[in-house]
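The other protein chains are all here in position, but one chain of the complex has been omitted.
Here the chain labels run A, B and C in written order, and each chain numbers its own residues starting at 1.
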Amino acid sequence: MKMLGSRRVGASQVVRPKSTIFWILRWAAILATLAFFSFPTVWLLSISFKPPIEWMAFPPTLVPRNPTFDNYVVLFRPELPKGTAGAMLRVTEPVTKSFVNSFIIVPVATFISVVCGFLAAYAVTRFRVGGAFMPFFVLTTRMFPPAAFAVPLLLYYRWLRLIDTPIGLIVIYAGFTLAFSLWMTKGFIEGVPRHVEEAAILDGASPWRVLFTITLPLVKGGLAATTLFVFILNWTEFLYALIFTSTRSITVPVQLSHYVGAVGRFYGPQAALGVVASIPVVALGYMIQKYLVTGFSFGLLKR
Amino acid sequence: MENKLGPERNVLLSLKGVHKEFNGFVAVNRIDLDVYEGEFLCFLGPSGCGKTTTLRMIAGLETPTDGEIYLKGQRITHMPPQQRNIGFVFQNYALFWHMTVYDNLAFGLRIRRLSPKEIDRRIREVAERFELTDVLRKKATYLDLSSMQRVALARAILIEPYLLLLDEPLNNIRPGLRELMRADLKRMQRDLGCTMIYVTHDQEEAMTLGDRILVMNEGRVEQIGSPLEIYQQPVNLFVAGFIGRPPMNLIPVQYEVTAEQAWVVWKGYRWSVNSVKEQVEKSKPERGLVLGIRPEHVRLSPEGLGIPALVEVVQPLGRKDILVLKIEDTLLQAVVYGGAKVREGAIIWVEVPLRDAHLFSADTGRAVAHGIG
Amino acid sequence: MTWRKWVLGLVLAGLGFLALADPVAERALAGLRELMNAGVIRPGQTFRIMIHSGQRGQLAPAVEELSRLTGLKIELVVIGYEADIYNKAMHEAIVRSGDYDLFLTFCNWIGDMAEAGLIVPLDSWIKKYDPEIHTGPNAYVKPLDLFTTQYGGHYYALGMDNDALVLFYRKDLLEDPNEQAVFEARYGRPLRLPETWEEFDLITEFFDRPEQGLRGAHLYLTRQFAYTSWAPRFIAKGGIYFDPLTMDPRIDTPEGVEALKEVLALQKHMFPETYTGDWSAAYTFFPEGKVFWTIAWASLGHWASDPETSKIAGKVGFAQLPGEYHEGELYRATPHVVGWSLSVSRYGKAPEAAYLIAQWLNSPSVSAQCITRTGTLDPFRLNHFKDPNLLAAYGPALGPVLLLNAEQSFPDISLRGANEYLDVLNLNLNAAAAGLLTPEEALSQTARAWQEITDRLGRGRQIESWQQEILRYPRHIRELWVKLGKVPPELAGL
Partner (left out) sequence: MVCFHGDEGALMIKEKGKFKRATSSIGSIANLLNRESVFKIMLVTPMQLLLSFLLVPPFAIVIYLALVNWQPIFGSWTEAPFVGVSNFVRLFSDRQFFWALARTVVIVAISVSFQFILGMALALLFNREFHGKKVCVSVILYPMMLPWVVVGFIFYLLFLDHGPVNYVISSVFGPGATVSWFSSSVTALVAIILADIWQWTPFMFLMSYSALGAVPKELREAAMTLGANLWQIFRYVTFPTIKPVVLIALIIRALECFKIFDLIFIMTRGGPGVSTESMSLYIYRMGFRYGQLSFAAAVAIVVLVAISLVARIGVRPLLKEEL
């Protein structure tokens, strides 16, 4: 067997060539990953601080030559004095309304979706309700291209008078993300050893009690991940939002599309709104971060 | 530490100045240890004393900050665990829960590229011994804890390790079953004749299982020895206080020398320590001594003889009672036979037989003498 | 009649007096007043106009003013991407929510919208309120008066825009005596604004200096607007999209192929963004001084002349698009690309009132004010070209050129199914620009697809529509077609 390491007994630092190479490789990989994932983000931030003439300028500059806050200001005060990006844009209303709408529609839809999905996933995993067919049936709802489903849905919604209402969008969002809520939570529930629940049942707990006091806490990390994902999907959804809103309940992505002006796309304000729009998601992610990664590592084999 | 089991046995594993720090926290403090072939060694100590870390370093799951580890004379300090051929049974068993019991058992053998036939033969054999034959096809998650423990043990043994390490494997098991499994383990070790290191914080377990016990505290080895040695000759106050239930009574005493006579003095009572005067003198007794007496050695004496004490509490244990006695402001525990019929609130007379007492230096905590007179 | 209506009527009358200078707007206001008196509409009633985000800045103040004048609540519903406006409008045709009263859409979509039953014919109201489309000093520039308003022999919209393209060039370079001398020495002809596409191509080649960071031209060959570079050459060569009698496509003819080959030959003098970018590429490269000339909408004039957004402010020239000589006579054809027009929803609560709102916005004075503000609407009435404020906004040089180009402009295909016809053409031309198809393949594939569309939509009715559409082309193009025998004289309206 090969012996590695220094002969000096008692040295506090033992030189280990193999580990050093691993260390370098690992950090190289981490840095490469960071570069790949952060560059477009940095570019987005950079554009959001650039005046119009620099949006597509060549040679491109990472740091804006004449940095400006116009792109952010214009989101909230569209009427700006001449000579600013806002003056050239002048096509939008303040983003506040769409933010308020999104803040109502998305959390409610996400909540409904995750709750329904979780309950159903529990039924499917533990009791095989609907057999193996059901989860697949639910999944098919996600396979339908929105472009084909929008018009029939529109006809139906017209009859229900749900067009351009928050409830209309909430139902659509909750319904179309349900498949994910079901499937993701299902994966996590399957990770809960059954004997944990058995023990509670033997102690005489009702099935509801087992569900909410035993299983739920164990999968809360998975639920957090699911919630975040569903929230993101709903928060960024564009096509349904565009089709099913007109004035009253437009959402942030629809607002984002409004930054198309007389002289092309307004990349600056779009970038700025992109950055601002990501803040709620980031905040949510931050709030549930501790559940995200460690949450459902409840020590599957520990009692 | 000297080899109490005799020089004729081979050293299998030895730790030389093994040291482990985690971000400045010393988990294991320069341990030296030899483990002999075929012995059952228990690591005993309160939680966080570094016993598990030591075990993990032996297995290669942690790398020592300093020091060296030798297995069969080969230095393995930095050898990856895969190459050490040391079995490890985890506290939570770490069964591969997506696999059947059979696959769990076969895992190490398949890695070693044994033929399926040979694997099957060995598994059948071991399953038989561990009474696992019926559950071989079950998924590991569906086992009861006792079976899980046996699977974990069987899995570790199947790779025919030089050394088997067990990390508190009986921790999760309810009392009752625990005693049975303990006995099982001991029998099995004897049958297989393999070398085991067993980590526990339960002294009863250590006393019943270990050929030798290593008592650890705050990363240091306090004492290594056979259970009896540890019980009878604790090397310091920690071991003395840690081993034995209820714990040893430790009474600070003064040391006096009058006309060739050496005494320890406590509340006006004095005991002659002439027989161990030499040892006592060496330990700088002027800074104080501690007299240790195990509760089971405290004896009731006829009224008027010995030391009068107030009975504060009587804990009946059936055949035995544990008494909490108050002598002036000092509490003393004593174990007496249940037949003594002592009532709470009564005054009784007790005797501290020096022959069973221990003397420790109050300054260093080290033992000065065991059994006086 | 309640006292409220009395007061309102008085206010409206007073304001109407102030606006007397513009009888079109006055008639619209009077009409609204009448409808209010008749109880058809009531104060505070909401009217919604679907617009593109690029127009909000232009229309919002006018809409506020009208709300103030009438007591109605007029809202703008903004849509971001142009293509989405078609979708949303057509969805309204399906669901008939009545959420919209007016649509500001591309004028070549009115065929589809009319056929879908979404918008109503305006003939009777136009007769009644006279928006001065064809006659008078404030009339539309001809032929915009026809093709931005009509479909199938009826009025369906009020045009709000003039999207005849303009040639923007680097005046400083073209008028540089040194350049002129070098050009004359090399090509044996003077360097001047081109009359023909052949000259245009030569000058493009001349000024293509990649090593100096200057490319010859930027012409649209993108997925959405590829036809805008091909069609002016095709039409000027005497080409016609469909046979007027059989509706067979006539684009894979020698004129069509030749025109496409000419455009594709210029690609070596252009940035690849001409076919890989989107329509804002021209708005980036030209003001940056990276291309010698480009053909685009009038708004690029704003953009390129403003020192805030342009590095070549003050060096920009405006010109007519070139043409082709036929028997010694120059025929110029300028594509009128998209162009916004207002149409009235059938499902709105009060279509007549909606029409009057449209007429008010469309009136010479109000529309002039709107267009003066920055946006995607450009001058389309004759009075716009005399309005000092508006001309100041556009710069004195652009106005006259835009007028000339508009007079020679021809419409996009505006049959029903126009969107589909044009999109198929675009995607094949774009594919040819990317080298995926040869020019011949691109055009013949388009022709095949067009045949299929025509058959699907009903050939007879399409022939009828096409014959009406021919009449909306500018007179000189119709004359050329007759001269070349492409269209029988009796169908050319001559």
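To be clear about the criterion, a residue touches a chain if its C-beta (ideal position, glycine included) is under 8 Å from a C-beta of that chain, and two chains touch if they have at least 3 such contacts.
From a predicted model like this one, the values you see are computed outputs, not experimental measurements.
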Chains on display which the left-out chain touches in the complete complex: A, B, C
Sole residue of C:E205, C:E258 or C:D423 that reaches the chain not shown, by the stated touch rule: C:D423
Candidates B:Q82, B:S115 or B:T258 - the one touching the absent chain: B:Q82
Residue, one of C:T148, C:T204 or C:T222, that touches the chain absent here: C:T222
Touching residue (missing chain; options A:D70, A:D164 or A:E197): A:E197
Hidden partner chain, residues of chain C it touches: 83, 86-87, 90, 93-94, 112, 115-118, 222-224, 271-273, 275-278, 416-417, 419-420, 423, 427-428, 430-431, 433-437, 457
Touching residues (missing chain, whole complex) on chain A: 26, 29-30, 33-34, 36-38, 40-41, 43-44, 47, 55-56, 58-60, 62, 112, 115-117, 119-120, 122-124, 126-130, 132, 134-136, 138-149, 151-153, 155-156, 171-172, 174-176, 178, 180, 182-184, 186-188, 190-191, 194, 197-198, 201-202, 204-208, 221-222, 225, 229, 232, 235-236, 238-239, 252-253, 256-257, 265, 267, 270-271, 273-274, 277-278, 281-282, 285-286, 292-302
Footprint left on chain B by the chain that the document does not show: 59-61, 80-88, 90-92, 94-99, 107-108, 111-112, 139, 142, 155-156, 159
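Note that only the chains that are shown with their structure count from here on.
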Label of the chain whose CA centroid is most distant from the centroid of chain C: B
Interface with the most contact pairs, given as the two chains involved: A-C
Averaged-CA centre spacing for the pair chain C and chain A, given as whole angstrom: 41
Between chain C and chain B, distance of the C-alpha-averaged centres to the nearest whole Å: 93
Residue list for chain B, restricted to those that touch at least two other chains: none
Touching residues (chain side chain A, partner chain C) in the complex: 52-53, 55-58, 83, 87-93, 151, 154-155, 157-158, 163-164, 242-243, 246-247, 254, 256-265
Chain A-facing residues of chain C, complex: 48, 52-57, 75, 77-82, 84, 87-88, 91, 94-97, 99-100, 278-280, 283-284, 287-288, 290, 299-300, 302-303, 308-311, 373-376
